[in-house]
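Structure incoming, see below.
One chain of protein is taken out of this complex; the other chains stay put.
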């Protein structure tokens, strides 16, 4: 019988929740892998252009951690015998961990520790994960969740092969992304050779001549190389990634007060953002796009953008099921074991990547509605409460605002408005998005509304 | 002509807070009595709520019982009987409109009790900048609200006055439905009575709500653990339970301990076991069901009381043999022990000492498959 159990302190609970929130920006379900010395949560997005993993150190992150694997499990899965994998809906997990973290108004019954237990028994059909929150005054909150057995895909990223690398505090990156339009899709990064690093957000939407005025703003932010802790980058080399992925990483890194290191080689090859803090190893492996020869056209020109999209911008090379578990590249990187999935289609950092595969999956992902619905309003909060002048959404105020989870980290919501859970909800419930925005605008405490409970798609 | 009823409040916020607790229904039945105003709502005959605006909440309260001539259409139907000669005015109004009107005084949605209480107890700034007028809760105190009901059939009129602007709202009064009946709680057959801080119930229900259950299961036993547990089931991903157990652990980090919490040692000597959070814990299940009371309710219905749970100080949870659940909320104005606000600064017009108000909810139980003995009469319609 396979058994996993661990205990979280309240502080670790906050970090776990932050990680789950971040993961939820990439896909609906999370892969959970347990090993003897670590727990890994990872998500691969639907277009397989972004892979996010948080690796929690068994000793540093958890108060207690124990993992034993059943022999029959390993045999049955024909998988690596020292690892247990499963998959869960992020929303299910988030709904449990949400609001546990800052119950300021009820200090007496705040969570004191959280115990998680998983027993996998081959005889039992239903898989259950049990979570118990031991709170003050004898209050015990417990949950039973179902999970699905799964094989897990990992992105392959070979750090030793990256040529370019920079590292910078997350708060500086935060200062950059704040200027981007919420509807921007892509982020181009390059070094101008004059001591500046330039971050440009743009959108590759096809623009009809008449629709000029509907084009999103094109924003570029130049900061000094001095702001970086480390900056070893080929000048004028442009790489572009999805701006929302970048924002998700930055927002999370900021919760840890971390410094983010980016590593990449060249366009059409993956870029990895990584940071480590408080026993959590965070990695975002993102496919890049860009020009093979960056010198011929400056990227901030709209002309180029059109070319980029017209050219069927390069996609990640999809490697056919490389069930080769002894892949040397991967094996060389302990943190990134090779995929064991039969449908493994990893992002690749291996040699064959010199071909820019024109798979349409790299096109501006239609599966992600741009959150243009006025998150910009919350991005820049002026000193005075200018937002009281904005139009209030009557639908929003009509709602029965319950006191659910009024204790949820309001501060976080205000500091990272576009990254709060409301954002996650937005994806799945477009009609509600204005509600959420209006909520942000009005500065109402982030209570959960009945409509959200009803409108979560998955919960319906 | 003198109106049948006229009352002035210098603290609209209190009225708003109480009415908002039962604001789940857009329409409410109002009955004006010499002691106060009864405002009740119900939905589908499976949930019912009543807020009583005691005359003590008003600085002046004048009620002239109308002559018997109108008794035939203003029967006190909450007694289920139109002919008992009860001539108190009785009508239906739009509750949502009443709440919205009271909000014109700029009451922000007090989703937290601390916030709502602080609004009643701070009065530092005078009316100064207008941009402030809607955010500074203290200003509410300078305003007055007059309720008036002229004669049978008149609208219920609400007048709000503040510097420079006067708002008058006339709410159309409708005749109440004929066949209104209370959900009966058998007071002589109470099998469970639990009193605790309302915030803890609110917290538990919020907790369960996050997993979106359809059914709330209440389980209580005076003999065995779990003594008192609320579970949500029917949700898409998970089942969740909030259990109120005995806190065996010493908690030196917590400065204060609730009155019922003695040391773990003395507690263990008690013959009747009670969760730490409860002030009163009485469970006497009928002998037919053993020593544990289990009852299911529609979660969505219980959730309608969430606002009351959030603002109330205490809740009394009672259940009768039939499984009818009563939640009685005690809402205290002015006494800010829990929010830490100074109770000294109070509205000049408000009564000294704290005003205690009550809001009642009643719920019809879900039919429990295992307990066929339950009366199945009118429970099926709700499923």
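Labels A and B are assigned to the chains in the order they are written; within every chain, residues are numbered from 1.
Note that in this section a contact is a pair of C-beta atoms (placed from the backbone, for glycine too) under 8 Å apart; a residue touches a chain by one contact, two chains touch by 3 or more.
Basically, contacts and distances are computed from a predicted model.
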From the options "Acyl carrier protein", "Checkpoint protein", "Phosphatidate cytidylyltransferase" or "UBC-like protein", the chain left out of the display has the UniProt protein name "Checkpoint protein"
Given the contact definition stated above, which residue among A:181, A:204, A:255 or A:288 touches the chain not shown here? A:181
May I ask which residue of B:35, B:170, B:225 or B:248 touches the chain that does not appear here? B:170
Among B:104, B:150, B:300 or B:367, which one touches the chain that has been omitted from the display? B:104
Of the residues in chain A, which ones touch the absent chain? 167, 169, 172, 175-176, 179, 181, 195-196, 212-232, 257-259, 261, 275-277, 301-303, 376, 379-380, 382, 386, 388-392, 394, 397-398
Touch rule applied to chain B and the missing chain gives residues 26-27, 93-94, 96-97, 100-101, 103-104, 106, 130-131, 133-134, 155, 164-172, 174
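Here, only the chains that are shown with their structure count from here on.
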Based only on mean CA positions, could you tell me how far chain A sits from chain B in angstrom? 42
Considering only the defined contacts, which chain B positions touch chain A in the complex? 23-24, 109, 111-114, 131, 199-200, 202-204, 206-207, 209-212, 235-248, 251, 254, 258, 261, 275-277, 303, 306-307, 309-310
In the complex, go through chain A and note every residue touching chain B. 89, 91-92, 95-96, 98-99, 103, 105-109, 136-146, 388, 400-406, 444-445, 447-448, 450, 453, 456, 458-459
